[in-house]
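Excluded from the complex is one protein chain; the other protein chains are retained at their positions.
Right after this comes chain A.
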Amino acid sequence: MCLAIPMKVIAIKGFNATCEAKGVSREVSLHLVQGLEVKVGDYVMVHVGYALQVITYDDAQVTWEMLDQVIAYDA
């Protein structure tokens, strides 16, 4: 239920960011990462519309590979 997925930050407006992953973009709230510096181009772990943590590109990649397997495997 609370899988967090990595997304790339495309644009930031106040506490709202447009994030993208696998060609899908989504509005994501930055409320919960307000203590951290988030910039356009950064990667964040997103859960139910909120960024929970800032991560590196490599970590995002690893998680995406894992999720791809989960999706392929559940289909």
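We adopt the following convention: a residue touches a chain if its C-beta (ideal position, glycine included) is under 8 Å from a C-beta of that chain, and two chains touch if they have at least 3 such contacts; residues count from 1.
Simple rule for what comes next: contacts and distances are computed from a predicted model.
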Protein that the absent chain corresponds to, by UniProt name, given "ABC transporter ATP-binding protein", "Glycolate oxidase subunit GlcE", "Hydrogenase maturation factor" or "Dihydroorotate dehydrogenase B (NAD(+)), electron transfer subunit": "Hydrogenase maturation factor"
Chain A residues touching the omitted chain (full complex): 1-4, 29, 31-36, 45, 47-50, 52-53, 55-56, 59, 62-63, 65-66, 69-70, 73-74
